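One protein chain is absent from this view; the other protein chains keep their places.
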C-alpha cells in the first residue's frame, strides 16, 4: 500500500519486513513507471505455485524487498563509519530496484525457449539505459555501479555477489511464500555483520556461522523448491509448449496470441536485432500474455500443441525421474518407442513428450567473488578457509542431477 | 506441494498452517479436477495486490485452507463427544472445499459488471451438481448440507455462518498476505472453543473475548483492506472497463478476447439461460482471460476503452473520496463538467470517468444466524448479550460510506 | 546479548523486535547499573507462569523493549517534522527505561501485602533521583518529563498515557510469552500513526481501527491473562503467605529470610520513613529473596504459614469463583465454617484460606488523558467520538468482577 503521510512518508506493507519506506521522489516515480509496474505481472518463481500453492509472489515485490534490505545495509555500514555519499546511496537503491527488470514472463520461460539469444541481465541494462534517458541522466551512477565500473567495488557487491541484497531477499521471500521454512534465513542478522575494508564488502568474524547457514539454506532451497521434481516437470512442459508454438508460427501457422507475444513468436530476437521497438514490445509482455495464449491453444488443431497446453493448464504434469546419473539411451529409447506407438507420433514429435537433461546447483562458488571474513585484528580470510569444520569448499563443488520426463499413463 | 508418502500421506505446504493433509482419494481427485484447478488462476482479493503487493493468493489456496480448518474442527468436536459419522465428515470437507468454486475472474469483477444475473453461490452449486454426476453421486450429502437441507444444522453452520471455516480462513489468510497484521485472528483458539448443542454450533463461555476480537478484526479488514480507498478505485475502474467492453460488444464491435470471455461479453447470462455449455465455458474463464484482454484493449480505437484499460494496467488509479455522507449532486456535476470539457466527452461518456456510489459493512449481523455462547451451566446466550461491555449490538449496525471517483490530473 | 561492534554499535537480541541498539554510553551505563540489573530478577507478570508456562519474562526485558519502541517513535515523529532536540530524545529514553524500576518482587506482590504504604511509581522516582545524583545531574530532564513538569506534554505522554510505549510493549510482550495470540498488537503500525499537534500526542485518522483493536486487545489480555482465574488464585495465595509472615515477624517470630527481606518484614515502610537505607535495601530485594524464603517456610512450625507456603510452591492453588456479582455473606460463611472445622482454625485464621474481593478493569478511560484523533483537515476528536460504531464509550465503563477463593478438597 503506497500511502502518503503529510506528503513525506510513503510506505508499503510487506508481510515479511512489516513496513517499507520509499526513500525519495525519484524512486517513487521509477516504481510507478509502466516498465516497473509490469513486474507485478511476472511470477517470481515461475510455475512453482503448481507445487507450492502459496508461491504467487512477483518480481515487483522482490525488487521492492531487495531495496528495503539495501536501505538497512547502507544504514548499518554508515553506523560503522563507512562513508557513503547521498548520490551513491541513491544509486544503489536504483540499481537494486531495477536489477531484475529484464525478466520476461514466468521469470525464465522465454529465455529457455524462444528468446534464447539475449539474457535477462542484458535486457535489464537496456531498460535502465532507456529510463536514464527518460529521467535525464539521473540513473547514470546506478548504471555505472550495476556494470561494475565504479571504483568502490562494495557498492556493486551489494547488488551482485554471493551475499547481495538480491539473494538475501529472494531466499527469505521464497521460503516464506512456499512455506519451506528451512530455507528461511536471518537477513537482518547477516546485514548486521557486514562491513567494508579497502572498498570491498566483508563479513565480520562473528558472522561465520550465519554465512554457513545461509549457504546451506540456499542449497536446500535449490533442491527442495527451485528444482523440485514436479516443479521442474511443469517448467519443462511450458518450455515444450513455447518451442512448439514457435515452431508452428515460423512455419506460418497463425496462433492466437497478444500482439506483443506474437512479435517474439515470429521474430528470433538476439543481441544484434534487439531494437528500441523490441524493448517497448518486451515491456508489454508478461505472464498474462503467455498463459492466456496457452489456454486458447488447448483447442488448437495441432495435436502436440493442444495436448501439451491442456496438460499444463490442468496440471497433468509429466512423470519426472531425478537421479545422480543420466539414464542410458537404451532406457530412454524404450520409453520413447512406447509413447510413439501409444500416441502415434513421429521420431521428432516424440521429443515433445519424452525428454531428458541435466540440472545443477552450486551452493557457493569459491572461484570468483568469494565471501571474505574480516577478523577483529584486521586479517581477512575467504569463508572456505575461515569456517572451521563445515567444509564449505565441499559445498562449492557443483552438484549435477539428471532428469527424465515422460507422460503419466 | 502434493507428495505421496508410502502412498498414504498426501501433504501440502502452507505458509500459514505448516502442512495440510489431503484426507482421502475422493478429495484428492476433486482437487485435481480442472474445475478446481481453475481456482489457482482466480485472485482471492481481486485487485487488492495493487495496494498490498503481497496479496497474490488465490481461491485455490483459500479453499484448501478452509478444508484444513474443517479437519481441525471435526477433530475437536469429536474430542468433546459430538458424534459425527465418516460420511458426514467427508461431506463437510467436500462442501467447504467447493463452497467458492463458482467465483469468476478476480473473485467479484464479473458479478458486478457483465454477469449480473447469477450469483457466485448459485454457480458454486451448479459446479457441485455437475461434479456429483461425474463422481456418481458421491457428493450428494455434501450438496444437501451446503443447501442447509440436512437435519444437523451445525454441519451447515461450519460451512456458512458468521463463524464458519470460510471466514476463519480468509481473515487469517488475507491478513497474512496483505501484511495488515491487526486483521490476524487466532483461528486455532476459536476452533478450540467450538461446541455443539441441540445440533447447533456454539462457542463456549471462555471464547467470548476471542469472538469479540474476531468481529473487531473483521471490521478492521473491511475498512483497511477489502474496502481500502485505492483498492476500491481499482475495482471500480475494472468494472468500468468491463461494462464498456460489454457495451461495445453488444453494439457489434469485435474486441480481442479469449473464446470463453467473448461468450460472456456477447451473451447476457442469467439464471434462466445458464446451460451446461455456459458452465463449461465458465469453467475455462479466469483472471488470465480478463487481464490479457484488457492489455490488448489499450490499443483499441475506442477512446474510453483504451484509456480506462491503460489506466488499469499501468496503475493510474482514479482519485477516490470516501466519506460518511454522499457528495451533493452540485459537487459531482461540477467535476463532471470539468472532465467532460477536458476529455471532450458526452454526458453518457463522462460516467465512465466520474462516478459515485455507496459501500457498506456490517461486522456482525444480529438478525440471523447469531453466534451463540454456551455457558458451563448449559445456558445459551447470543454473543450480543453475553459480551459484558463491548457493545457488539453497536457493531451490528451496518456502516455505510460513500465514494466518489474521478481522474487524477 | 550486548556486544560491541567496532566499539560503536551495541546490540541486544530480542525475540520480538529482532535487534535492539543501545543508543549511547550513558544509557549503557544505566543498564549496567546494579539498580537496573535487579530487574532481571523481577518477573514481569508475577506468578502468571503458573498458568502460562512461557511467561517467565522480566521487568528488565520489558524496560529495554519500551526503550526500543521509543527510539522508533522519535524517528517517526522527526520524519513528520516534529522537532525533538537531542537532549529531549535522550531524556525520554532514560525516562522510559527507568519508568518501572521501582517494582518489587513479582512486580506487585509486596505492594499488596507488606509494603502497602508506598507505590512502585514513587519508588521509581526515588531511584531516578538517586541515579541522577550518581550520574551528576544527567537525568534531570528525564525526571522533569517523568513528573510531567515539562512544557512539551507529548514527551510525557510517550512515557505515561493510554497509548504510551510502556503499554505498547507490555501488551505485545505478554501476549508473545503467554502464547495468548489474540492479545498481540501491531505496535509498529500504531507508532507509524502517531503525530504531534500543539505539543500533544495524536493518532492520525487512518489509525482509528488500529487503536480500537489495541483497546480490545488490552481488555482481552486483562481477562484472559492478567486476571485469569487460576493466576489470580496464585497471586492472592502469595499475598496471604506474605501477610502471615509479616504478622508472625511483628509478633517476634524469627523467620528464615534474606537480610533485605527481613528489613521489610520487620519495618512497616511508608512514604515518611523511606530513607536512603530503605532504597539501598529495596535495591537488593527481588523474586529470589521472596521465593526462596517461602520454600524454607514450608517446614515452619506455624501451620498456616507452612500450609500456604507448601500450596504455593507445589502449585496447589485455591479454587477460585469469578463472577459478575459478589457472593452473599451466607454463602461465604457456609464455606468458612466448613473449612474452620476441617482444618481446625479460629475465626481469624480461616481468613487465610477463605476470602473474597473485587477486581476491575477499564479498557479505556475516557475521563483523562484521552487518545486524540487528528484528521487530515487539522480537526481533532476524542477516539470515543471518532470511532463510528464500535462503542468505545462503552468500553470505557469499568468492568467489575468478584472473586471467592477457598481450598480445593
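As written, the chain order gives the labels A, B and C, with residue 1 at the start of each chain.
Everything below uses one rule, namely that contacts are C-beta pairs under 8 Å (C-beta built on N, C-alpha and C of every residue); 3 or more make two chains touch, one makes a residue touch a chain.
Predicted, not measured: the structure shown is a model, and the values here were computed from it.
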| item | value |
| --- | --- |
| Contact list for the unshown chain, restricted to visible chains | A, B, C |
| Of A:48, A:107 or A:210, the residue in touch with the unshown chain | A:210 |
| Residue among A:26, A:82, A:129 or A:220 that touches the chain left out of view | A:220 |
| Which residue of A:75, A:280 or A:397 touches the chain not shown here | A:397 |
| Interface with the undisplayed chain - residues on chain A | 181-182, 184-186, 189, 209-210, 212-213, 216-217, 219-220, 223-224, 324, 363, 388-391, 394-395, 397, 399 |
| Positions on chain C where the hidden chain makes contact | 1-2, 12-16, 18, 32, 34, 37, 40-41, 49-54, 56-58, 60-61, 64, 176-181, 228, 230, 256, 258-259, 284, 287-289, 291-293, 295-296, 299, 313-315 |
| Positions on chain B contacted by the hidden chain, ascending | 3, 5-6, 8-9, 11, 18-19, 76, 79-81, 188-189, 192, 195, 204, 206 |
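Assume only the chains that are shown with their structure count from here on.
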| item | value |
| --- | --- |
| Chain-contact steps, minimal, separating chain C from chain A | 1 |
| Chain centre separation in whole Å, for chain C relative to chain A (CA means) | 50 |
| Inter-centroid spacing, chain C versus chain B (mean Cα positions, whole Å) | 43 |
| Shared interface positions of chain A, touching two or more other chains | 18 |
